[in-house]
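Can you read through this structure? Questions will come right after.
One protein chain is absent from this view; the other protein chains keep their places.
The chains carry the letters A, B and C, assigned in the order they are written, with residues numbered from 1 in each.
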Amino acid sequence: MTNRKMRMGMVGGGQGAFIGAVHRMAAGIDGEVELVCGAFSSDPKRSKASGKELYLPAKRCYGSFQEMMDKEAALPEGERMDFVSIVTPNFMHFPVAAAALKAGFHVICDKPMTFNLKEAKELKKMVKKSGKVFALTHNYTGYPLVKSARDMIAKGKLGKIRKVVVEYPQGWLATNLELEDQKQAAWRTDPKRAGISCCMGDIGTHAENLAEFMTGLEIESMCADLTAFGKGRKLDDDGNVLLRFKGGAKGLLHASQISVGEENALNIRVYGEKGGLEWHQQEPNTLWAKWLDEPTQMIRAGGPGLSKNAEAHTRLPAGHPEGYLEAFASIYRNFANTIRKVNAGKKPNAIDLDFPSVDDGIRGLAFIETVVKSSKSKDKWTKFIK
Amino acid sequence: MTNRKMRMGMVGGGQGAFIGAVHRMAAGIDGEVELVCGAFSSDPKRSKASGKELYLPAKRCYGSFQEMMDKEAALPEGERMDFVSIVTPNFMHFPVAAAALKAGFHVICDKPMTFNLKEAKELKKMVKKSGKVFALTHNYTGYPLVKSARDMIAKGKLGKIRKVVVEYPQGWLATNLELEDQKQAAWRTDPKRAGISCCMGDIGTHAENLAEFMTGLEIESMCADLTAFGKGRKLDDDGNVLLRFKGGAKGLLHASQISVGEENALNIRVYGEKGGLEWHQQEPNTLWAKWLDEPTQMIRAGGPGLSKNAEAHTRLPAGHPEGYLEAFASIYRNFANTIRKVNAGKKPNAIDLDFPSVDDGIRGLAFIETVVKSSKSKDKWTKFIK
Amino acid sequence: MTNRKMRMGMVGGGQGAFIGAVHRMAAGIDGEVELVCGAFSSDPKRSKASGKELYLPAKRCYGSFQEMMDKEAALPEGERMDFVSIVTPNFMHFPVAAAALKAGFHVICDKPMTFNLKEAKELKKMVKKSGKVFALTHNYTGYPLVKSARDMIAKGKLGKIRKVVVEYPQGWLATNLELEDQKQAAWRTDPKRAGISCCMGDIGTHAENLAEFMTGLEIESMCADLTAFGKGRKLDDDGNVLLRFKGGAKGLLHASQISVGEENALNIRVYGEKGGLEWHQQEPNTLWAKWLDEPTQMIRAGGPGLSKNAEAHTRLPAGHPEGYLEAFASIYRNFANTIRKVNAGKKPNAIDLDFPSVDDGIRGLAFIETVVKSSKSKDKWTKFIK
Partner (left out) sequence: MTNRKMRMGMVGGGQGAFIGAVHRMAAGIDGEVELVCGAFSSDPKRSKASGKELYLPAKRCYGSFQEMMDKEAALPEGERMDFVSIVTPNFMHFPVAAAALKAGFHVICDKPMTFNLKEAKELKKMVKKSGKVFALTHNYTGYPLVKSARDMIAKGKLGKIRKVVVEYPQGWLATNLELEDQKQAAWRTDPKRAGISCCMGDIGTHAENLAEFMTGLEIESMCADLTAFGKGRKLDDDGNVLLRFKGGAKGLLHASQISVGEENALNIRVYGEKGGLEWHQQEPNTLWAKWLDEPTQMIRAGGPGLSKNAEAHTRLPAGHPEGYLEAFASIYRNFANTIRKVNAGKKPNAIDLDFPSVDDGIRGLAFIETVVKSSKSKDKWTKFIK
């Protein structure tokens, strides 16, 4: 029986967490997913309390992710979860994903996909071997106008791409919040939990992913200058990077967590021989299209000029803004539809499959390792690590 | 047992409808509501097919709203719906709401609340008598910055209010879409289904509601000039209105469905003796605060300067845009929390109760009747009908 | 000898004045005009002191406008001024213009053209009789994108016009500045110097002029609600007006001097059957063009999509903003070029003649008288006074 909501089990996202709630809201929007269980915290009491707030029965609020895998796997097919949503800090992504795949569950995972590139490559092998569906929540690619931009570029409307400017400034770590018991700041600035990078790992990867997703180009080499401005910080909270893409396009990427007053200003500009595109995450329903001899166009979600694919990811008429959660929801919706078809032995279509994959996750980790290596290097150009 | 999701039954919103899907998505975001049944269409087959797409069991997809009331009421308490969501065209709001209240269900209803003012007043009596919770989805009041604006004004930060400019231009009826088998256009331009006004009933009421909600002022009299620009249209598709508020403030309200290229440009500006506020629905996460001798401030959802109430209706950090569905969702969330407390014999708090009520619905219908009367009148000023 | 700069004599605009300096800067930009003399103040000492600051010889700084007319008229042709620029408060416009025309000088005059409609009509007769060139500095019509909008509408690109929304909010009189010895506020709020209206006379006329200039439509009747919010004010500082145009278009005009935080927010939106246009004076180099089934276009000064006439009033490449003074300068340039040709017995072309005329001045005064009459009337509609 596949004509039903896909059942989600969550790992992480208990009381006080941030991104777990985001995943639950995103999963709730389109009515394709229902939360049925969770291991919301490594502290079993906290996990139960968290689940209770989410109206889950106590027996399906597990004390550890492994317990969840085991007990869910033992449930009858009509009851057990279909997939695991991983919303823990970075260092726990890989073990949970590995356990889930091993236990036969599909996986959707927050980014960066793993703690390091080695894990990422291993995970890819595991996904392949398992035959399960794997999605990575590079959520910004879910915005309809990001998809429209990608489709316009793929169709050649801009001509050959020459320049890409992508940036993601934030200001929330301008002061040393991690010393004030701010949970989000604490783990992100801690090499043991976040990995080798703070800013580039957390948001630089979003910029990298957006640039590659939208243009279809691959970064070939880069020159990075990362900085830890916050007193005593071990990891970067700011970084500036020159980019060279395969095929000759040039670019810049910069990200920051110390740019006072900036919120989540993920912005991208792409210029080709015949046209340019500009998109701002904070006003996500507008895409600016620029032309050699025509006035700039304001393409709007729900309005004329969208690609078909973008329309398929739009829920509301133009002028009723969709936001971050809706973009996130599109990943969940497509992931759920893909699982449903896969389970039924059907072939998912291109829209079902339009979500970030394990390969995007590998690119992300490779980006982090390359950018850190480049920043430490005296060489001007560092090749993108494979 | 009240520690559970509130169970929703929907009337209307079957295949091809628009606002029903909006209600379902909004209801799904916060995880406080689950859809358990529906009478999605007056055509039983269509109702069943619609429900199937929503993964509902066939037995809870009813052929008529009355059947739904009867059969649900007969279910055990642990299973039957808690409330009815009414998303039909306007003329069906009252009969469904009346039946739901009579059958002992709470009600959430799209706007305008009823077909005319008489029904609205009758409904108020029924709500009062029933002791049930009633919410009206004047969704724009759900935006956090609308709430912040209201709170700033209530605290006197702008001083005495002098001027209000509110507008809601759209362009989608610039051509006679109703002749092209466009369902949304067809019923809205039809006096039998929409009532005595198209533009003012559909979106002018939103403008009126927003102005009164934000300022806390009541319109006292008005001077309206409504027009049907579309060939052969019987109802207005555009209107301009001078407003006078109790206490001396003046204002303008204009709404339009023939303003080519406009999407849902609900905008409001309020000026007091000491400050001004400006808000645009299409960029809902920004509130502009203007002062006598200080630079204009850009107040942002999730950022500094919000009222507590606004913060309680914000899900994401600043810069991750929330949109139309999230504003809508706040009404559902508060409504659900109120029901849960009422059912448990607890007292809802101010945030629970922060949703539009049957009184707002009456103001809306009175507005429609007054604005149509004023437009036909040769008198300059027409008193707001009570 | 006409191949020379046109020589300007100024009346008003002495030390402490505002608009006189604006006229001088505007006249200086294009190198077509030179200031040669002035009666800058009714106080001869102040007039001389003002002229000295402008590097004028003392003998050409006159103690009264009549002295200026007489003495300049007596100078040899190669030396005497060509035209008079009138930048006094409103009540002095007519007497100075009359004296200048009588003495054989061309005239350029600030708006509103005269103190009342009667004077305006009389002035028209005098201009006609004199054969001299007369320009009115309704400066906002000088912006290239306002001209482009006018040309697009005239060519029918929007189809038949249905709706016009024009507004001019300011906030500078939100407090009673006139009690604090602020010269600009003092005369504008004084019926003896400003006439029967403050807000509508000062800036409402700009809104009226812009709406009629851009659309080519004439206001046929109106319904006005003017208010004096400032304590003890005798003249309006705010006003809201419903408009009906000849041919069936409807509209709104509102203007305000008490809208806290607003600067000079002259904005206009025009909607026809096929398209819409939107322009904001504070970002004057952008014109938004909206279409039934195409994305909105951002037409930019200096960029593609401008009318020829607009190009002829653009000095810089796109992206180098021209502002208020340049728009003002275009009136001076065209006026000077027209005089030069008229003096040489040549025929000015359409671009030379593209400046506001005595007829615009009459419309402006008629607007002021109509809007004040309507505001006092109990009738809904008041015909535009002829």
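Points worth noting:
The rule is simple: a contact is a pair of C-beta atoms (placed from the backbone, for glycine too) under 8 Å apart; a residue touches a chain by one contact, two chains touch by 3 or more.
For clarity, every value in this text was computed on a predicted model and none was experimentally measured.
When the missing chain is restored to the complex, the residue among C:L325, C:V342 or C:I385 that touches it is C:L325. Checked against the full complex, the candidates C:N176, C:S221 or C:N264 give a single residue touching the omitted chain, namely C:N264. Against the chain not shown here, chain B presents residues 289, 291, 293-300, 303-305.
Considering the complete assembly, chain C touches the hidden chain via residues 3-5, 18, 21-22, 24-25, 28-31, 35, 52, 54-55, 170, 172, 262-265, 281-285, 300, 302-303, 315-326. Those residues of chain A that touch the chain absent from the view are 158, 162-163, 165, 167, 169, 171, 174-175, 223, 225, 227, 229, 238, 240, 242, 244, 250-252, 254, 256, 258-262, 269, 271-276, 290-292, 296, 377-380.
In this section, only the chains that are shown with their structure count from here on.
Averaging Cα atoms per chain gives one point for each, and the point farthest from that of chain B is the centre of C. Between the CA-based centres of chain A and chain C the separation comes to 55 Å, rounded to the whole angstrom. Centroids of chain A and chain B (each the mean of its C-alpha atoms) stand 34 Å apart. If you average the Cα atoms of chain B and of chain C, the two centres end up 44 Å apart. Contact of a single residue of chain C with at least two other chains is seen at positions 291, 296.
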